[in-house]
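Here is chain A:
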Amino acid sequence: MHWNTGYQEEALPLLARFVAQFKGAEAVVVPSSSCVAMMRDHYPKMAEQLNDAALKHDVEELLPKVFEFSEFLTKRLGLEDVGAYYPHRVTYHASCHGLRNLGLGDGPLRLLKAVRGIDLVELQGLEQCCGFGGTFAVKNAEVSSAMLAEKTTAILNTKAEACTACDNSCLMHIQGALHRQRTGVQTVHLAEILASDEGTR
Partner candidate 1 sequence: MSGTALDPRTAPVFPMAARAAMGDTQLRKNVRHATDVIQAKRARVVGEMPDWQELRESGRRIRQHTMEHLDVYLEQFEENCTRAGGVVHWARDAAEARRIIVDLVKATGSDEVIKIKSMTTEEIQLNKALEAAGIHPFETDLAELIIQLGEDQPSHIVVPALHKNRQQIREIFQRKMNLPDLGEKPQDLADAARMFLREKFLRVKTGVSGANFLIAETGGVCVVESEGNGRMCLTLPETLITVAGIDKVVPRFQDLEVLLQLLPRSATGERMNPYNSIWTGVNAADGPKAFHIVLMDNARTEILADEEGRQTLNCIRCGACQNACPVYRQTGGHAYGSVYAGPIGAILTPQLMEMEHAQSLPYASSLCGACYEVCPVKINIPEVLIHLRNKVVEQNGIMNAEALAMRAMGIIFQSERRFRAAQRMGRLAESPLVRKDGQGQGWIGWLPGLLGGWTQVRDLQSMPEETFRDWWEKRGKNGR
Partner candidate 2 sequence: MADNSARSVVLERIRKATGNASSLEAASAEWDELRRGYRRDASLEHDELLELLVERLRDYDAQVLRVGPSGVADAVKAMLQARGVRRLVVPAGLPVEVLPEGFEFIVDAGFHPAELDAFDGVVTLATVAIAETGTVVLQNTPGQGRRAATLVPDYHLCVLYAADVVETVPEAMDRLQATATLATTFVSGPSATADIEMTRIKGVHGPRFLDVVLVGGGEAN
């Protein structure tokens, strides 16, 4: 958030902290494509800026072990069917960072297609931005709302019970409007769907 809004100075200490916390982990799995994109796209440059050779080395070692949740399953573990059961009508929104920065491709969709009982319906304009954009949602609230309106219209047109994505920022944003309009449509993170089985309500 800091880095993307232009507060680079404030963002730098957070890099060091992240590295300190997660250094030595076998894998760091992040249920947010925008966070992973931030790290992959900007951490190396930030470490350069800090002129800290040790930190730079740590970042280089750590980054290959950081995975967005869906890519951890599909790319690192080579999984598609995780044995989930989710008997609901669901539509998938492709978060911008996951789509364009991380190149998740059809990974999330393949994971969803393998879910038993799911009624997966395609979202028109699934690649179009939901309008969150971090502080953009507040600094340019009007435009953000207009973008969100197109997204929720498309979701409602699918008649899905729930909209899913790999990014909680998008989901929080979309949920904000779906709830305000009392549509009864939920948002649910991909992980929640994949964690569901017959025992889940």
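On the choice of candidates, all candidates are chains of the complex that A comes from, given by their letters.
Heads up, the rule we're going with is that contacts are C-beta pairs under 8 Å (C-beta built on N, C-alpha and C of every residue); 3 or more make two chains touch, one makes a residue touch a chain; residues count from 1.
In this text the structure is predicted, and so the values were computed from the model without any measurement.
**Q** Which option touches chain A in the complex, given 1 or 2? Just the number is fine.
**A** 1
**Q** State the interface residues of chain A toward candidate 1 in the complex, per the touch definition above.
**A** 1-8, 10-11, 13-14, 17, 41, 96-97, 100-101, 127-129, 131-149, 172-173, 175-177, 179-180
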